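A protein chain is absent from this complex, but the other protein chains hold their places.
By written order: A and B. Residues from 1 in each chain.
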Amino acid sequence: MKLRMLTLATTAALAAAAGGTARAADEVVIGDIDDMSGVYADVMGAAGVEVVKWAVADFGGSVLGRKITVLSADHQNKPDIGAAKFREWADQNGLNMLLGGSNTGVNIAMAKVAAVKHVPTFHIGPGGASLSNEDCTAYTVHYTYDTVALANGTATAIVNAGGKTWFYLTADYAFGTQLQAAASKVVEAHGGKNLGAVRVPLGAADFSSFLLQAQASGAQVLGLSNAGTDFSNSLKAANEFGITKTMKPAALLAFITDIHSLGLPAAQGLYLTTAWYWDLNPETRAFGKRFYARFNREPTMDQAGAYSATLTYLKAVKAAGSTDPDKVMAQLKKAKIDDMFTSGGSIRADGAMIHDMYVMQVKTPQESKYPWDYYKVVKKMAGAEAFGPITGLCPLAPAPK
Amino acid sequence: MRLTAVAYGLLALFALGVPLLGIYPVFMMQLLCLAMFACAYNLLLGFGRMLSFGHAAFFGAAAYATGWLVTAHAWGPGAAIVAGVVVAGLLGLAVGALAIRRQGIYFAMITLALAQLVYFVCLEAPFTGGENGLQGVPRGKLLGFLPLKSDVVLYYVVLAAFVAVFLFIRRVVHSPFGQVLKAIRDNEPRAISLGYEINRYKLLAFVLSATLAGFAGSLKALVFGFVTLSDVQQSTSGEVILMTLLGGTGTFFGPVVGAAVVATLQQYLSDLVGGWVIAIIGVVFVACVLSFRRGIVGELAAARWLRRAPPPR
Partner (left out) sequence: MTSVFGIPVAVILGQLMLGLVNGSFYAMLSLGLAVIFGLMGVVNFAHGAFYTLGAFAALLALQLFGINYWVALIVAPLAVGALGMAVERLLLRRVYGLDPLYGLLLTFGLALICEGSLNQVFGATGQSYPVPPALAGGFNLGFMFLPLYRAWVIAVSVVVCFSTWYVIERTRLGATLRAARENTPLLQSFGVNVPLLMAATFGGGVALAALAGVLASPIVLVNSYMGSSLVIVVFAVVVIGGMGSILGSIVGGLALGVIEGFTKVLYPEASNVVVFLIMALVLILRPAGLFGRD
């Protein structure tokens, strides 16, 4: 009796699994796992899923004669949920490619799954440079940006423009210290000086005390090594206390949504680095217009990146004539990426997508002529300079001699 | 009573057969870890009526300790789990000693605040990896020979651990210690007047609960191969309360059911409702408190006259 039930159940499960595989064979499945409900939900989030679907539709809805399906899930900033969803899709839905949204911790956890399940994984939202270094896999593509490129861009531009002495307001955890370290290195390499830093606990209620300490240092530049609400609130307080009159603020990680929520009066003059901006050229403007019509705001670099990454993957599948992960990865690593996101981008052996970065300065309210007219380009930085040389930390990519 | 025995039998059969049934072992292991966590919590809330709002601290601290020892110091999984459990127990001793100085809601607020302290330490300490967390924790070999790398092997190890904890908690509750604990829960002044040193009982219950919560955390670190801040976060403390409350506080099996429901909700609810998960979990909370205080198992038991429990007050 028990044995019979067990046999029945096993047969049923096997049949279900077989059914799943059969379904997957005539489909190409793209998954998007991101924070849809938490602090990062605006950076990519539900709108990110939508743009992935746009990319699929723009590609024609099918590749190699197979229909393309898009799955999405909310990792709720919990690595266990992100990793579990990824495994489930890989095992039961025949997942061919994954887009990883915000949160470096969740993305590293997913990269570990990618290594086991052999699914090409495009990390769109996380900044952690470790994804293409010690945590890299054969299936990693770190697509949009990393902390090194952001710090490189902003610090180089400011030091070259005469901002020689720096003081940092650093979020007191791994991410903040990494940003500060990356910027400090650039500042010194270009003949600037780091006068000090104050380590601020994450989510501090008030930043004014820390800012007064920064002011007392007498440095010319205030390096903000934090992100999100902490970044916005520290910049707001810097304005209120008149710190921005004596110090130049520099954001080491800021999204256009942050600038929008701060407003130009508070954000004006700020230096930052971005991978993409909607108002760069006719193609970016077209994408911005399409996005605006649907969401009533301009896209972030992550949303543009998600669109571009989907197209890049589908083009590689078409060129390779297969969804075999190793063939697709090989194709990805030799192709040039040219679309509205970037021109001449390429995926390096360590998985980092090397593309131009833009150092921006936030416009003053007078300079801004139309809605979301926020940035002026200070410098277009070549990908090789922004992302730096291969470090050798990724076992797949030995450092150049 | 016979019905319960049959139910347990079926469940045991199911649990043993999971790898054969094609059910995801990793999901089942996550569920068992959460169920163990909830059972440990229930020991405190259900049988001691102490509402801790900071149990994630013990769960997470043990997970970090185990993960760190395995990753950075190449300890074996067995020794690292023991170390994690000890860390959770000691932390429980420190937090408990402070918290039991007050009762009821004061107790809740103190545990909440102290758990926040633990969270900040985990966020900022150099060995936890900040927001990236401790990643790539190897599973290693248990006792030097049992390879945990296989999901099936690890599943049975976790299952055995869970059953052991479940039976242990039953044993504790039915022991003289557990009876005194329930007496304190039902009427503290009476227990005092009977000459019990109630603070020692409460502290012991707290430390036991923290230790077992730590055991769950250590296992989870090995199951997933990572430990991150979400393991020590306040929302995790809220989730374990929800699991216990939803399943049925003070019932043995309630927390297990609660853990299963909450884990499944987290995994699949967002597919249906998108970003509204947090708000919906809030609604479940409110519904539980307003009209469902006995929890699923408690209500079932009451409805089937298996056990006439008075509605909780």
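The rule is simple: contacts are C-beta pairs under 8 Å (C-beta built on N, C-alpha and C of every residue); 3 or more make two chains touch, one makes a residue touch a chain.
As the structure is a computational prediction, the values presented were derived from the model and not from experiment.
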Chain not shown, its touching partners among those shown: A, B
Touch as defined at the start, partner being the missing chain; which of B:23, B:79 or B:98 qualifies? B:98
Please identify which residue in B:205, B:243, B:262 or B:277 touches the non-displayed chain. B:277
Could you please point out the chain A residues that touch the chain left off the display? 37-42, 45, 172, 198-206, 208-210, 212-213, 216, 228-229, 232-233, 236-237, 240-242, 257-258, 260-263, 266
Can you list, in ascending order, the chain B residues touching the missing chain? 49, 51, 53, 98, 101-102, 104-106, 108-110, 112-114, 116-117, 120-121, 124, 234, 238, 241, 245, 275-286, 288-290, 293, 312-313
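Note that in this section only the chains that are shown with their structure count from here on.
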Using the touch definition from the top, list the residues of chain A that touch chain B in their complex. 2, 6, 9-10, 13-14, 16-17, 36-38, 41, 45-46, 73-74, 76-81, 83-85, 87-88, 91, 103-106, 108-109, 112, 128, 130, 135, 172-177, 201-202
Sort out for me which residues of chain B touch chain A in the complex. 13, 17, 20-24, 26-27, 30, 120, 123-124, 129-133, 135-136, 220, 224-226, 228-230, 266-267, 270-271, 274-278
